[in-house]
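Omission of a single protein chain aside, the complex is shown with its protein chains in their original locations.
Going by the order they are written in, the chains are A and B; count residues from 1 in each one.
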Amino acid sequence: MTTWTLSLGQQRIRLRITPMRVVLYLVLIAGAFVAMFPFIWMILTSFKSYGEVTAGRFFPRELRWQNYVEAWNAAPFGRYFLNSLFIAMATIAGDLFSGILAAYAFARMEFPGRNVIFFLFLATLMIPGELTVLPNFLTIRRLGWYNTYQAQIIPFTASVFHIFLLRQFFMGIPREYWDAALLDGCSHFRYLWSIVVPLSRPAVVTVALLSFIGSWNAFLWPLIVTSSENMRPIQVGLRSFVVEEATQTQLMMAAATMVIVPIIIFYLFTQKYFTEGLTMTGLKG
Amino acid sequence: MAQTQQGQRSRRPPWRRGEAVLGFLYILPATVILGVFHFWPMIYAVYISLHRWRVIKQAYVGLANYKWVLTNPKFWNALKVTIYYVIGTVPIQLALGLVLAYLLFQDIKGREAFRTIYFLPYITSTIASGAVFAWMFNPQEGPINRFLEKLGLPPQRWLLEPRGIFTLLGDYLHIPWLHGGPSLALVTIMIFVIWFWVGYDATIFLAGLGSIPSELYEAARIDGANRWQLFRHITLPLLSPTTFFLSLVAVIGSFKAFNHIFIMTDASSGSVGGPLDTTTTVTILFFKNFYDVPTYGKAAAIAFVLFIIILVLSLLQNWLASKRVFYME
Partner (left out) sequence: MTRKLVYLTVALALVVGMLAACAPKATPTPEPTKPPAQAEPTKTQEELDPISQLDPSGQEVLFWHVSTRKHEKALMEIIDGFNNSNPYGIKVVPEYAGYYGDIYKKILAGIAAGETPDLAIGYANQVAEYAKAGVIVPLDPFMNSKKYGFTEEEKKDFMWNLLEGDRRPEFGGQYLSFAHSRSMQVMYYNVDWLKEMGYDGPPKTWAEFKEMCMKATDPEKGTHGYAYSGSASLFATLVFTFGGDIVTKDNQKVAFNSEAGLKALQLLKDLFDSGCAYEVAERYGDQKDFANRRALFTFGSTAGLPYYRSAIEESEAGPFNWDVDAPPHETPKPVVNVYGPSAAIFKSVPERELAGWLFLKYWAEPENVAKWAMTANYFPIRKSAIELPEMQEYMKKNPQYKKAFTLLPYGRMEPSVAGYQQIRGIIADMMKQVIEGADPQQALEAAAQQAQEVLDQNK
């Protein structure tokens, strides 16, 4: 009954259409439907009228684009978008810089206390983030960073999880490359940036994407450390919308769609590297 | 096949001292940031947890806050809810993720498209997707109950239902001894969690599958192994580092679960962690003691008890992994 077979490396065997394959595709399509359904539902709802929402209609009778106009005009979303974009980009830059260096050190360098420090790093993963809000707020105040971009950027320019991911990836790069580079008189710094990072492009993109997601979705922290409208990011706008327009589900969904779409676009652009990276070496210990 | 344990070192580099300095230099930026914004708050939080601290610092109380946590039925209830949550989400999401990854790994058309779609839930903000989910499970207007009705099944109250799923099942099937279990409200949240993570797990599993050398399969097939045997004796063991990684992430993530529970229970009924505390995980309990009632000392104590639990679990997992996980070099 092996009419469908594994695709292993370059070995591909042409396949016939069999009941097994039909089932395979059905399962995959069903999975895709489940994954996408909430988004479909969200977008459909964002085009409905209030009456259609409360009556529980599945499809809108017409596409009410004015829901988007109304949601957009409800808050300075344009400014929020720019703020979020800038904060996210700066966060990615800092996160990658600190993360790549640290991950490389943990993966390939020998120094006393390396494992203990790495373990301490990992331990911070286990603390509920909310706990750090109050002390960090005090720190931000002391640094004089209240209501600034850096207050929303600097605390996120190092992530233990991202260091962990990069380290896993770097460890998958064969040791022989380093030995060869060493023979050529290559320094750690040059080796890292001219060999390890290019080889790890997918992992780097993965971390950039995760960093972007985290930054784009941040809510409580920006709310607390900002005081003026022109410093605020997008989620704060969305949240006030969700709370105040709780009855206007269609506007809420329009706003949610507007906030989600940029992240999906960013993902679609990067997903090739993203998955390539994971596929290339996997996450070996 | 060369299998070595993780900790095993290769030969020492010749310039040990210089490399040590360089190593410290490399971890410096990350250490400074983590030190200021992660370690320092942790130390400060320990200090808070030793005080009666209601918005502002009051008396030093020693370990009284910890005693309050450990003798509080609400804490033990929250721990029970958290354990339900871990058991109800981690194995299922890993299994589903593996199945999808395995199917995707076959020679199929549109693999990229499927993978992209499966991953979508992971990248969206939980503020948005949690609200959408709460609304999908709305008993009156949501599509889920309408679907159940079409199938001839009784509509459910989902996020409002504090009764255990086994109680509901027992009532429906007339099995009197069947009762208890996580509330249907918690199960609804678990469904969200599984939806959220399966694509992520599948993507990472797929990467893991891709890293298994095809020669191994070929060799085994020549020896006459069937597909199940291939899966059982090659795929699963060689995937174990990936499985370990994912289960670690999932368990830690479960213990810290917060955003979506907050959003979903708040959106459905305005009672965070409700109905009747059946979705109050330890983190939600922490949050309630931090903001609803600003008893920072108690909240910090909850956070540290939670920290200890996660730490022990991670060590346990690590220890298990050292026995069971295979690494290839």
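One rule holds for everything that comes next: contacts are C-beta pairs under 8 Å (C-beta built on N, C-alpha and C of every residue); 3 or more make two chains touch, one makes a residue touch a chain.
Since the structure is predicted, the reported quantities are computational estimates derived from the model, not experimental observations.
J.: Which candidate, B:Asn65, B:Asn138 or B:Ser211, sits in contact with the chain we can't see?
T.: Only one listed residue reaches the unshown chain, and that is B:Asn138.
J.: For the chain that's not shown, point to the residue among B:His38, B:His51 or B:Arg157 touching it.
T.: Of the candidates B:His38, B:His51 or B:Arg157, B:Arg157 is in touch with the missing chain.
J.: Just name the one of A:Phe137, A:Phe161 or A:Tyr177 that touches the chain not displayed here.
T.: That would be A:Phe137, which touches the missing chain.
J.: With the full complex in mind, choose from B:Val61, B:Leu276 or B:Leu311 the residue touching the hidden chain.
T.: Considering the complete complex, B:Leu276 is the one touching the chain left out.
J.: Which residues does subunit B use to touch the chain missing from this display?
T.: Counting over the whole complex, subunit B touches the hidden chain at residues 25, 28-29, 32, 54-56, 134-135, 137-142, 157-160, 162-163, 267-271, 274-277, 288, 291-294.
J.: So that we can see where the missing chain sits, which residues of subunit A does it touch?
T.: Answer for subunit A: residues 49-52, 54-55, 74-75, 89, 92-94, 96-98, 100-101, 133-134, 137-138, 141-144, 146, 193, 197, 201, 204-205, 208, 220, 223-224, 227-229, 236, 239-240, 243-244, 246-247, 269-270, 273 touch the chain left out.
In this section, only the chains that are shown with their structure count from here on.
J.: Distance-wise, how many Å sit between the C-alpha centres of subunit A and subunit B, to the nearest whole number?
T.: Taking the mean C-alpha position of each chain, the two centres sit 17 Å apart.
J.: Any idea which subunit A residues touch subunit B in the complex?
T.: Answer in residue numbers: 2, 4-9, 11-13, 15, 24-25, 27-28, 31-32, 34-39, 41-42, 45, 53-54, 56, 58, 94, 97-99, 101-102, 104-106, 109-112, 114, 117, 120-132, 134-136, 138-139, 154-155, 157-158, 160, 163, 168, 175, 188, 209, 213, 216-217, 219, 235, 238-239, 242, 246, 249, 252-253, 256, 259-260, 263-264, 267-268, 271-272, 275, 277-285.
J.: Can you name the residues of subunit B that touch subunit A in the complex?
T.: Touch list, subunit B to subunit A: 6, 9-10, 12-13, 16, 19-24, 26-34, 36-42, 44-45, 48, 99-100, 103-108, 112, 114-121, 123-129, 131-133, 135-136, 140-143, 146, 195, 198-199, 203-204, 206-208, 210-211, 214, 217-218, 227, 230, 241-242, 244-245, 252, 255-256, 258, 267, 283, 286-287, 290, 296, 299-300, 303, 306-307, 310-311, 314, 325, 327-328.
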